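Dropping a structure here in structure tokens format, bear with me for questions.
One chain of protein is taken out of this complex; the other chains stay put.
Here the chain labels run A and B in written order, and each chain numbers its own residues starting at 1.
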Amino acid sequence: MKWDEFFVTGDPLIYGADVAIAVTVLAIVSVLTYFKRWGWLWREWLTTVDHKKIGIMYLISAILMLFRGGVDALIMRTQLAVPNAGFLNSQHYNEIFTTHGTIMIIFMAMPFLIGLMNVVVPLQIGARDVAYPYLNAVSFWTFFMGAMLFNISFVIGGSPSAGWTSYMPLASNELSPGPGQNYYLLGLQISGIGTLLTGINFIVTILKMRAPGMTLLRMPIFTWSTLVTSIIIVFAFPILTVALALMTFDRLFGSHFFTLSGEGLDMLWANLFWLWGHPEVYIVILPAFGIFSEIISTFSRKTLFGYKAMVYSMIIIAALSFLVWVHHFFTMGTGALVNSVFSITTMAIGIPTGVKIFNWLFTMYKGRIQFTTPMLWSLGFIVNFVIGGVTGVMLAMAAADYQYHNTYFLVAHFHYVLIAGTVFACFAGFHYWYPKMFGHKLNEKIGKWCFWLFMIGFNVCFMPMYFLGLAGMPRRIYTYDPESGWFSLNFVATIGAFLMGAAFILLVYNIYYSIRRQKPEVSGDPWDGRTLEWATDGAIPPHYNFAVIPKVTGLDAFWRLKKEKQRERIDDAILPIHMPSHSGKPFMMSVFFFISGFGLVFEWFWMGIVGAVGVLVIMILRSLECDKGYYVSVEEIKRDLSSIKQ
Amino acid sequence: MGNAHQQTHEGLPLEYRSETGKLNILGFWIFLGAEIALFSTLFATYMVLTGRTAGGPTPQELFEMKGVLTQTFLLLTSSFTCGLAIHQMRLGNLKGIYVWLGLTLALGAGFLGFEIYEFMQYVHEGATIGTSAFWSAFFVLAGTHGVHVAFGIGWIGLIMLQLAKRGLTPETSAKVFISSLYWHFLDVVWIFIFTSVYLSGMVMSHG
Partner (left out) sequence: MAKPQAAVQNKRTFPFKHFVGYLFSIVLTLLAVWVAFESELPAKVIMNVIYIFAFLQAALQLLMFMHITETSNGRIQTGTILFAVFIAITVAAGSVWVMSAGHS
């Protein structure tokens, strides 16, 4: 292979990215070296097993990926703003919608939500960490390395271009030659390991590590949504693992699972992909429901209306989520019976979802509503999500779907549920729990500007797409004729996209501004919260979270404690706390995963084997390790407590 | 976490007596749930692609019941001896564990030997992963199980080394117990491979 096949050449946009990456890496390295921060980075972050720090790293990665995926989106919207635009050629456009979709779902939405789960769930259930802190670090680093492997594709070797769904035979060696599609397969495979482990970790954490008195039906609703999501993850992700592996075999070892030759079945890929893909949709929406429930309850100053109905509807959604996958390919033509069955199961999901919408409304009914930034995002969610949901029911009708399929109507629909649902929830949760992570609130004024700009931009961008779809504009086309009549709506949509881009810049500016200007929180309870994450000692919890584990007597545990004025601490109750040791192995293991994945992308099998051996060696070393963690002494805990009181 | 390590669980077998051991065993059960989803996807693929031999060799021409039955009994017996090892562990008999686990690994290696021989036989007769959709599905389904067995042999061997070094502690006994769950699970998967690949393949040729 020559060097100009290895690096992507000949495109000014890519050269610009090359320079930007080089400058960023250089800047990070020199800042770390100048301030002598390498040791700090290793000790405090790369080797940490603390769920709060891992959560923060997830969030930082997710925001970086939001930037990358967002830039992709703006490039696409620029190309589509006017007919016959020459900004991108068709191949480049294909690559960009592929990376946009993949990054936003796998490397932005999921890590953002998993980051919030990591920060919040152990605190909400009154635990000191997750059940398997070491595994949690493995989860993060495999996700991170998988994401990096996927992301370098656009400067080294070329990006995948078969769409985030990677349908066969388009994604086969014949129609997608080169390493691009391999990046997709291996990047997702490696990060999928991390996601699966997260699922197992949170199920056990939530089932076994709750504070005394917290029965299942006294758990905060975000914890419930995390539990249900984790169950879906555990049973859905192995399906993706297999599907990706089979396509990898097709591309690397000449097997015939999905190929046109050898009697392979291309639509079997679609079948397996959506067997995972539809549950995946609920993996990114259920935690969002949990976040909105917490926020709406807090800022309506009321207990969540219909708590049990919320829990049961989530469980029903989880079970149904595995029974609807065919609605993604009604047009495959599998027959009236199959399509009817999957139409009905799909519409059935609307019922528990509708129950939840009414519960949120009733929670606000007669509440003393505070219009904080997180609450604004939640209110915006209800309105916009309903639009997405109703158009979803339209798509669920198999016969009608033949009309909507593969048009911008579909694009509009899933952006209305994924942005108004998941992304709004990420922003809402980020503002809501930010003080718990960094000890100060984000600025409310900038936050509200950001919300309105984004909300308006979102509607300006995606509402026209419903009508473009009805006017027959297919998705994934890189340009269109002036005679098509699609110009004006496309132009409006592009304006909306840039408004959302501006709102993102405002969000980042808000972080910068708030670090410098916002006054520090001292109480640890900035919103007058209801659940245990606000009951920690100090604004930012110590690494062991609670000096003394609180006792739970009902739903909204912290609210009850505050009302019963039982917050006085009994110093005698403090006992030494057992905590897990830091470890560099998760990071190193993930580096080996990266090496192995990179080797396989270019079919350098020696390198794939070297990486795999590295992974195995680290696993063996971990197994032989005899590490029982360490104890935090009573004196140290008391020292921490007195420094908080000052 | 927390003060849990100081708790004792008298009356329970050793592997459940530390909080970590108990948590790890539960977590491994959930992992097995994920493994069931993983293998069911491979089974689904195999079933969908059954009969798609693209004019190449068919399973009816190549499958041989004698070898497959031998493999099946080797693995069934290894699952039994693995269970006996856990029985010995609960009696506190370290030597008994070595004997039965050692036998388990030997039987597992025997199974693997037969499987590799079988695969080589098929390749020799012109059925490889690249021959047709059916053979792709066959080799990846049976092969994934085989790789699991190979991994299990290495893993249990490593745990036996730790037993020799550290003796029976709550930590080592939890490891032995978890690896035994893994081994029994592989037997369960094999039962389904035996049924839906070999038996069904033969039945379909009769009927």
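Worth a mention:
Quick note on the criterion: a contact is a pair of C-beta atoms (placed from the backbone, for glycine too) under 8 Å apart; a residue touches a chain by one contact, two chains touch by 3 or more.
Just so it is clear, the model here is predicted, and its values are computed rather than measured.
When you scan B:69, B:120 or B:164 for touch with the missing chain, the hit is B:69.
Touch with the chain that is not drawn comes from one residue among A:56, A:272, A:410 or A:557, which is A:272. Contact between subunit A and the unshown chain involves residues 207-208, 231, 235, 239, 265, 267-268, 271-272, 275, 322-323, 325-326, 333-335, 337-338.
Of the residues in subunit B, those that touch the hidden partner chain are 10-14, 16-17, 22, 25-26, 29-30, 32-34, 36-37, 39-41, 43-45, 47-48, 65, 69, 72-73, 76-77, 79-80, 82-84, 87, 90-92, 180-181, 184-185, 187-188, 191-192, 194-196, 199-200, 202-204, 206-207.
One rule holds for everything that comes next: only the chains that are shown with their structure count from here on.
The geometric centre of subunit A is 34 Å away from that of subunit B, both derived from CA atoms. Against subunit B, the residues of subunit A that register as touching in their complex are 127-129, 131-132, 196, 199-201, 203-204, 207-209, 234-239, 241-243, 245-246, 249-250, 253-257, 259, 261-265, 268, 271-272, 275, 549, 575-580, 620, 623-624, 626, 628.
By the touch criterion stated above, subunit B contacts subunit A in their complex at residues 1-5, 23-24, 26-27, 30-31, 33-35, 37-38, 41-42, 44-45, 48-49, 52-54, 129-134, 136-137, 139-140, 155, 158-159, 162, 166, 171, 175.
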